[in-house]
Every structure is written in structure tokens, then in C-alpha cells.
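What follows is part of the complex, with its chains left where they were.
Think of it as A and B in the order they're written, each chain with its own count starting at 1.
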């Protein structure tokens, strides 16, 4: 951990707001533009293209979907569910249509969220050909009697699915891995918060650690099919190098801190994320049974990478509706999340396996690190922390394990470790 | 697990009622007839004979005990404690006697259960020569003053201790083991319920799985001395083959479900029985410290077979008295127990170690096993169970472990596993 000369603020919220209007999906222009936006921020990113129809494990790369416009028009010419007003109005991967129909037929293809009558739900149908509109229950009820024209100007053609990845190398080839996804249309927390956090983490590492102990890998991809495609291409490399990984999703609100454990709860990622979060006020740890995002792929049988998922709040009411906007995601929320990973990265870069340079307790008094006078009740808490770090620094316990054993935060441990390293007590 | 074309009912209660009147003990005609009754139901059984005086580990096969009649007769000719009315009236392995004595002398050889004044207790003295009668406390108190004739027409002669075992072979030589005992006189739950359940399990396996993945071994024997004799003869074979075993006792009532763990709680039997019982309403798990039956031998030091004991209720008030009758044991109670083992056997035969055929999550949508449209709040619980089974199907976790990890019952897991196997997602 180095003392940064200046606190650098990364404009995560600004990035997210810039990208918000784009219509992202598994494929298509919105996703492509999103990737290029981030590539502009972190030049190390490289784009990987997977051709429609390519087999990736049990799956096949889908057709490329693009959409230009869509709406429902009443015979009175009044338009409803206009794509240009909110891209959630059209179900993801909707087929094109341009057809007149009566209200009854139309209604069968309209999706609403009944328990949230004012919200437009986010609905997709990637692998079965459908067309459909999403509206709030209230909007649906207000559709006037009569005939309608249904118009979706989309196409599904052979093209490409795009993934972007970057590696920032360090002294060790062992990698810390970050993944997030870029397949969601205009929703802020799920999912622009993950990609912007990932890019800020990347910049933080480069800014703070121009020379690094560890290597870092970053991927931005469409959820599920993207991570499957990525793993299928890099499996043996990922298995060999990744020692700790994090999937980032819903990381922009201020409401809580959440982690999802790996299937057997026994990896460095489990220890690291738990160490960084355990003292947060609203912290919930879920088992892998409650997984939901790309950890499903990274931790699947016989892949079994050490990847935990990090979220702020989980199952928030605005999730997967047009209400997931910048009332949910805030600058503070994003910075809280960045701070979690700063503390984790600082720990890796400070040194993962502290080891005492001496046998027995070191003589800290002669180094000015211990009181030279002994009287009961005078030992400060910080001295106790110092001694506890040393007591577990046998070169085998990683700092996160020591954090969990001693109930000292990774940040405090790093600070102590740096001090003790500078005094040649630890290495 | 195969869908049985027809539900077969095994007349467990009828079998138990037929056998109830016989006077069973470690040896003797009652036990011999009991074994032959079951051999008639499951022809695979073979009888093993151990001659009186044979050394078996630290023990010696006892003399064969037979009894024809017994009673106490008051000088008024009135008879009490008549063996022909209830064979619990005579202590097990009682020596013959035909002697007059006064009431006081007689009373010294009468056993009662003071805390259950209406119950005739079950008492044995296998290894020390005694004679004695058992009566209810109430009966004892009503014995009139005067002299008595005490008559027990029994004999203890060199003969045989009999054990019966059967093997039903499958594709693998690895065995699932079942044991119960046939040494108790006219008591229903302890112990006719165990032997009749064991025979029904055996028939169920043959009827349902004419071709089997695993082999199965069944033994019926007198408690303690029988299992010691059996282990002494087959130790190396049992150690090599048994991967999971169950001792069955007191399995006929409807009151509760109980298991007794192995000494270190770490065997397939512990996982299997816990998986099958964990969702039962009245379920108690006892540690090996609370053992009581032949698991004492199967799990003894340096034998250490993976054998748990299964019971319905434990320490029920009628235990070891003449009140242990068909008010305690019911058809429903026996069938509940059979159902537990059906689910365990079905799990073994469905496949113990499920393994995903693909890397990453399988594409279930294209197989019609996953919704093709995605909207929040619409995923069904069964889909989540399906995904959780797949998530732990790495070919190393046994299905019982997966059941305990995921909180899905073995039965549900088997159903899902069969479906996913038929769709080539698991093997």
C-alpha cells in the first residue's frame, strides 16, 4: 500500500450517466458502443469477437440484435410504449413486426409487473423468437379501445458477440480477476454500476501501483453467454493464473453491502471479500445457493474458479425496472464500492503473506514501536493489533485470513504491515 | 430411480403379527422358526450356524436355550406368570426349575418394573445361570400368602446360534448393508419391526431394481453375540465392501424419526440417513455416545464400519415390556420407515455421483428445462432446485451430500437427476 500523493477521483457517476441512454443487449450497437466507451478510458482493453453460431461449451453465440425504433400506435394515432422514450418498452431480442391488430391480440404481447403498477419491467427472450412490449400496469390499463399498429424496427442477423478484456501484469503471473457485464439497457445499478466500478478499479491500480506485485485481469461481457464464451476460450489460462476473483454487479447504491460465497466457501476470494466487508454495518453474506450472476459460470463444476460476487444491496425494489435509475445509484454509493476494492488491492500489493523476520517476539521497544515503560492499563489498542499481526505472520497465513482471525480490518493490517516492514520486523 | 409400474405393498404388519407369539432368544426354536419364516419370503437368505462354545472375538457362543412351559402355582392350585399366556413372564435363558418354596423365597426371583406397575418387564440373563419370573408390580403384590410350586420346563444344551444373511449383487461390488435382530420374544416394535422392515426393503430392491448399480447385504441375527459372530467371520469382506450401512430397530411406530450417528459422524451412512430424515417433523439425531444396538459392534474400534442406526421413536414407554404390542406398531408406522429407505435406495440406484456433462451452466432453455422468457419474480422454485443440483454435480459430491448442502430432499434430487440425465445434462 502506497500513500497516494493525491486522492484521485474517478468520475464513475458521469461515465454511467453518459452510457445510460444506450440500448445494450447480448449483442448489437449499444453494447459495442459501451465497450468502446470504456476502452477509451482504459486503453489496455482488447475486444474479442465471437461469430453468431459459434459453439461455446453447451451454448451457441446468438444472432446480433439491433433495434432502431418501436412503438404501439392507436388508431387515434396516439403512440404508446415508445422505444425512443424508454428502451425497456421492448423486450430484449424482440423480432421485428409491423402489423395492425385489435387491442385484445395486442394485450397478449404486453408484459407488466403487477406488484409494481408504475414500473416498466425489463423482459428478455434471447433464445426463443418473440416480439413484445413492456409497460407499466397502469399504462396498460389506460390503453384505449380500438385497433392498433404494432411497430418494432429491429433485426436479428449473423454478426458478432463482443467481449472486452485487459491484463495488467505484475511481478507475479498470478492474477486477481474482475468481471462485470454490459448487456442491460437503460438501468443504472443493474448494470452500469459494475462496469464503471471495474474501470475505476483498473485506473486505481495503474495510478497507485505503476509497479505491481500481482497481475490483474478485467473482463466486460454480456452476462451468461459472454462469460461462457470467455471461459471456453481461456479456461486453462484462467485455471492456472486466477487466485482470487470478483464479479461486480449492483454496486452503485448506498443501502448495504453483500457478498455471495463460492460453492465451498474456501477460497482466497471468500476470505478477501469477507475481510473487507465484515465490519460494514449492513452486511449480508449469501451462500452460493443464492447466486445470481456470472459467478454461476465461474464457479460451475469443473471450472471452479475462486470468484465471489460483490453487490451493494440485493433484491432492491427498483431491480429490473425503469425505476433502476440515478435515484438508486449515487456517487457516494459507487465510491463506497471502490473503497472496498481499494482495500483489497492494497492488501495484495502490500504483501499477501507477511512473515516475521525474527524468532520469538521482536524487540519493538528498541525500534520505538512499543512502550518503554510497562504499567497496567496503559497498553494501547494499536499495540495489541501490532502484536496480533506479528503473532500470525508465519509466512503461510494470507493477510485476509489474518484479518479474519484477528478482527483487524485489511486496511489497518496493511498500515501496520508497511510500518513493520520498514522496520525490518516483517517481510 | 425408476417409476414403479405398480405400487407394491409388502404385508409387514401381517408378517409381524404371525411371528409375534414365538419365544425368540439368542438361540432356540423360536429364533430358528423366525429365520425360516423370513427365508420363505426372501429366498436369497442363507443360514449360518455357530456351534455352542465357539470363540468369536472376545466372546463364546452360548448354549442353545429352549423352553416349553413355565408358571408359578400357589398351593391353592391357582397359576400365575404363565409362560403360555406371555413369554415375557420367564427371564430369558432361565434355567429349568421344579421346586416348592415359600412366598418369600419366590419373591426374590420375581422381577417387576416399579415405575410401570401394570407392565411385565423383559429381563434376560444370558451369561449367568439364573432362574426367574417377570410380572407386573400389581400382579406381584396380589400373590397370595402360602407356599408355591415354581416350574420352568427349559433346557440349556450344546447346540447352535443361527444367523441368516443374503447378498443381492449389482454392477458394483460395493455394498449397502442392512442389519436387524431376531432375539426378542413377544414384543412388536423391539423387535419384530426391524426384521420385517429389512425383508420389505429387500423385496423392494428386487422388485424395483432387477438390475442394480450397487450390491446389498442383509443380516438377521441375535443382538450383540450375533453381530460379533457375524463380523468375526466376515470382517475383511465387510471392511472391503460396505460403503454404507443401517441397523434397523424400533421402526414400527408413528411417533418420531431417530438416527444414531457413527462415532466420527463422517460416513456416507451419516450423510444418507440425515438427508432422508432432516425434513421430518419429529426428527432427533443422537451421537454415538447414545448408541444402544448392534451399531455398538459395527462401529467398534478397528471394525469401524459406516453403519448408522435408524429408529422411529426412541425410549418409548412400552419399550422392553409386554406393552410393546400392536398398539405401538402400526402399518403406517412401518410404511413410513420403508419409505425412508426407499428414498435412500432410489438415490443409490439413480446414481451416487452426478456429474455435469458440460462446462459452465448447461443451456437448459433449448431443452425445455428453463423459461425462455426472463422477468423478475417469475422463476419457479423448481428451477432453482434444478440449477442447484447442477451447480454441485462435479462428480465428487455424493447425492446425499448435495441434498444436505442444498436442502433438497433425496427424493426431489433423484427426480431432477433422472430428468437431467435423460436430457444428457448430467451423467
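As a convention for this text, a contact is a pair of C-beta atoms (placed from the backbone, for glycine too) under 8 Å apart; a residue touches a chain by one contact, two chains touch by 3 or more.
As the structure is a computational prediction, the values presented were derived from the model and not from experiment.
Of the identical chains making up the complex, 2 are displayed, while the complete assembly in this file numbers 3 copies.
The rule is simple: only the chains that are shown with their structure count from here on.
Remark: chain A and chain B have CA centroids separated by 54 Å (rounded to whole angstrom).
Contact residues on chain A toward chain B in their complex (touch as defined above): 57-60, 91, 111, 113, 115, 121-128, 130, 224, 227-228, 231-232, 235, 263, 288-289, 291, 296-297, 299-304, 319-321. Contact residues on chain B toward chain A in their complex (touch as defined above): 355-356, 358-363, 365-366, 372-377, 387-388, 390-395, 405-407.
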